[in-house]
Every structure is written in C-alpha cells, then in structure tokens.
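Sharing a structure, written as structure tokens. Questions coming.
Missing here: one protein chain of the complex. Every other protein chain is in place.
And then subunit A:
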Amino acid sequence: MGMKRVAVFAATAAFAFSLTACGEEGTPTASGGGASGAAPASDTCTSSGVALTADSSAAVSGSPTFDRIKSAGKTVVGVKFDQPNLGYKDTAGKRCGFDIEIAQYVSAKLGVDPAKIEYKEIPSANRETAIKGGEIDYYVGTYSITDKRKADVAFAGPYFVAGQDLLVRKDESAITGKDALKGKKVCSATGSTPIQRVRDEKLTEPENIVEFKTYSECVSQLLDKKVDAVTTDDAILKGYAAQNPAELKVVGQPFSTEKYGIGLAHDDKALRDYVNNQIEAAFKDGTWQKIYDGTLGKSGSPATPPTLERY
C-alpha cells in the first residue's frame, strides 16, 4: 500500500514536471516567432506601427537624469502593467499600449533605442518614492498631474487629458451620461476615487454600487449583464473598449478632468523642458495621433492632442 502511494505520487510529480518543461520550451519560440520583420527581439510591441529610432544626437545639458541614462546606455521607465491598450503586459510578456508607446517615444528622443528600455512596474502608491530615489528615470502610467504631487516630483505634459467616464455594452442606449445612472448598477475598483464620486454625488442608489479589486473583473460583470456600467478614467475604459469594440463602448461624456503627465525628478528642469519640447513635437508632426489611433483609438472614440502646460 505504502509503495503504491509513493509510486502514484512519483508518477503525478513526473507528469506535472513534464508539463512545466513543455511550457518553458514552448513560450520563447512562440513570442520570438511573433516579432515582426527584422525588428530586434524585444519585450515591447508597437501596435500603432510608429517606427522609433534612437536620436543619437540627443543632448540635454545640465540634466543629471540624462547623464545617468547616457552612461547606463538604457532608460529605466516606470509603467503600469494591467491596463489593456494603455500600460499592459500580455501573457507572452510583451508590453503594449498608449502609455508604453509614449514611453518608447521619449526614450528614443533621449537617444536610447526603445528595445533597451528597462520597464519597472511601480504601483500608484510608490510612484513618488521611485522617482525621488532615482529608481526610475521617468514614469509613464496614468499619472495625474496634481499640485500635491508637484511638491515631490516634476511633470512634463500633459500628454493626455482624461476624465471619469462610463463604459457600457455596445447596445446600451439608456445610459447617456452620469445623470442617467439612477437605477443602474455601476462598477469600479473597491474604494477608488471614481466610485466614491458616484456615491457622494448620489449618481445611483447605494445598493447599485458594485466594487471589485480590478477593472477587468468589472468588465467581466458588464459583459455578463450583472452591472450596467463601469466607471473610471476614460483612458482606461477606452483600453477595454479597444480590446472588445464589438461589445463595448465608452459613453464619451467625461465628468472630471485628469491630466496625465510624465513623472520626472523634481529638480531636473532641463530634462522637463526637453521632454516637453519632444511631446510638443509629437503633437505637431502627427506621431501622437498615430500612437493614439493605434492603441486607445481602436475603441472607436477619437481624441486630439491636448495643450501642453509648462510651469
């Protein structure tokens, strides 16, 4: 009996191990084969098709961050990883989205090939600490410019102006904006600012407020008709709509303003001016529009470049 059990255990373990081994072998081939054309194998994807080449003549005098990038030969960028078409890391390990491509654009303009970016996933609560401590060179990830944060870090941009909006099913016609939510079930991340706004402004009844840890859980409930709307910044919602444009749409009536900036070291004014110039150039030459159309624009909601705010 004892021997038999050991044998069963050994067989199970061997089977499990063979499965793992198989998975490890399979993955690199799959992702390697997926890289298009002659592009070097990297963990980033460019869904917009914007070709970025490192600007070898880049120079930012008097910027300690730039000097650090120059000597390291790479940029270290803080990003999000759980926002589809915005800041996302897929199952194959590839990073895609609007914020990611903005980060790549900035890296190229700083003279570093986007393939050489080292991405760091920094949770919202740790962003200031990571920038102040020099753990990252810059941060691109739905980072709202606020006066409180300006005390700790500097912002280039805004490169995108978002606002709280509503994601609904494609066939929804009753929900036209925040004032049409009465009697509708509204979902967002547990305790987040958007859901607290819904509660405080009594946009719907307390029993119709639904909260999950992640937006993707809310989206799943929306598709299953358990909730009627998902609410947060429209940039995030557009990302989900772009993933499933046949079934989802963004209402397009934002009821708050969030200006997304690129987080930089507080005292690095030289770098801030330089990055601002580069963003402005991207607004003007159509690069920004191309990146938007290839990522969040797939949701069917158009957008135009915002106005830069230098301070």
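Just so we're on the same page, contacts are C-beta pairs under 8 Å (C-beta built on N, C-alpha and C of every residue); 3 or more make two chains touch, one makes a residue touch a chain; residues count from 1.
Criterion: contacts and distances are computed from a predicted model.
**Q** Between "Carboxyl-terminal processing protease", "Anti-sigma factor", "Sporulation protein YqfD" or "Amino acid ABC transporter permease", choose the name on the UniProt record of the chain that's been left out.
**A** Of the names offered in "Carboxyl-terminal processing protease", "Anti-sigma factor", "Sporulation protein YqfD" or "Amino acid ABC transporter permease", the absent chain's UniProt record gives "Amino acid ABC transporter permease".
**Q** Would you indicate which residue among A:Thr176, A:Thr193 or A:Gln253 is in contact with the undisplayed chain?
**A** Considering all chains, including the one not shown, the answer is A:Thr193.
**Q** Among A:Glu211, A:Asp273 or A:Asp293, choose the residue that contacts the chain missing from this document, as touch is defined above.
**A** Candidates A:Glu211, A:Asp273 or A:Asp293; residue touching the omitted chain: A:Glu211.
**Q** Going by the touch rule given at the top, which residues of subunit A touch the chain that is not shown?
**A** 125, 187, 189-193, 196, 210-213, 217, 220-221, 224-226
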